[in-house]
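Heads up: the structure comes next, in structure tokens.
Right, chain A next:
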Amino acid sequence: MRIRDILKVDFDQLGNEIVVVILVLIGGITIFVWAGYYNVAASEKHLGITNWILATVRDQSIAARSSEIEVPDLKDRDRIRLGAQHYVAGCAFCHGIPGEPISPIAQRMLPAPPDLANPVNEYDAADHFIIIRSGLKYTGMPAWPGVGRDDEVWSVVAFVEWLQDTGGADRRDVIDDAGPEQRTGGGYTNPEAGEAYALSNCVRCHGDADTAPVSRLVPALSSQSPDYLRRSLQEYRNGRRQSGFMQPVSANLTDGEINQLVDYYSGLAPVETTSPEMPEAASIARGRAIAAAGIPKQEVAPCSSCHAGAASLQYGIIDGLGQRYLAGQLDLWRKGHRTGSDFGIIMARSAANMTDEQIRDVSAYYASLTRDLSRFARSSPAGATE
Partner candidate 1 sequence: MSLFARHDSPVIGALFFLLWGPILWAGHLTIAYGGQALLCTLAASSADFDAATAIRLLIGVTTLASGLASVFGAVVPRLPFRLLLRRRPVDADDGTLIGIMRLLSALASLGILFAGVTTAVLPVCAQGR
Partner candidate 2 sequence: MRTTARRSAALPLLVIGGCSVEQSALHPTGAGAEQIYSLFWVMTIGGGLIFAAVLLCTLWAIYGGSGIRRTLSAEGMIYGAGVFFPAAVLSALLGYGLYLMQESAFASSPTGAPQIAVSGEMWWWRVQYRDAQGRSLESANEVHVPVGETVNLALTTKDVIHSFWAPQLAGKLDMIPGRTNMLSVTATKPGISRGQCAEYCGGAHALMSFVVVAHPADEYAQWLDGEAAPAKAPDTEREKLGQDLFLRSGCGACHAVRGTAAAGTIGPDLTHVGSRKSLGAATLNNDEASFKRWIVDNQHIKPENGMPPYRIFTEAELDALAAYLDGLA
């Protein structure tokens, strides 16, 4: 049995026809592409069949990826109100706000951005999550800028679901309450117009001297350590800290604007949050133990050694921040999505081995504290490196 007979397969008859067919196909495609026959203009509508194919491919691809997604509670007011703010600032240009028409520029896109108030195709919450997080090729729908920030995406999804359920009827409670006009950071008088605009972007979510943040997912910045605020904004600007909300806002801030925003917020007195949720005492007690002694068995360092008393002001002051915000950030560190900055890596090391329950307890403990304003009266050490 020669090698030849072993591998000999009767290709001969089939051979010729296959080769011819392949050549014809290749020739046809090259001519079609080279001559530029196909019209890529957005003004020309797709053929029916092309539309159907593109739509089916899109929907199938979204469905395949959204099948295993776990949908959190989307009726949560905090999520909806936070999502609303981002929607107003970022998405409204193409998708429009109920009661206000979509801008004529967006209407000339192909495919045109859908009007989310009254949905055409039946995407569920998980589909929306995939679309908003990953974006869609060749449609102008961008992917979410904050890598790994699924928590932010769920806020926008919550708002979109609210928009589709209510059709944007009671705008007042959700959108307008935090509308740009009302919240101009009244007491702040600054001559250059530019700073006023920059501040209005922050005030929309973080509130100002007399209004609380728009949702419990948003950290209260008043009387926060100036070094921590300055470094956070710098890290959002250079992308070492990932956030779909904060990166667009801080992308073109100048250092001058950053310093003024920092001075403004660190000077404010803390504002009583409208309805602080009271975690039960047992959780706070467990949280206090972890904060004081850490969990040596799981290599979790005590929080108080960096976030209390005489510790450096480079580490943010976390007393009195919202429990949900703190828990969300700890979860980000645990998943390794907030390790871009030199400080993030240190915090990630401790958060890595914490269980969900321990994260809730520690966040509950620090949320229950009232902020001690004397902390940063002394001058903080030289600013941290970029």
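Regarding candidate selection, all candidates are chains of the complex that A comes from, given by their letters.
The criterion applied here is as follows: a residue touches a chain if its C-beta (ideal position, glycine included) is under 8 Å from a C-beta of that chain, and two chains touch if they have at least 3 such contacts; residues count from 1.
The structure displayed is predicted, hence computed values, not measured ones.
J.: Quickly now, which of 1 or 2 touches chain A in the complex? Give its number.
T.: 2
J.: Could you list, by residue number, the parts of chain A that touch candidate 2 in their complex?
T.: 294, 296, 299, 301-302, 305-306, 310-312, 314-315, 342-343, 345-346, 348-350, 381-382, 384-385
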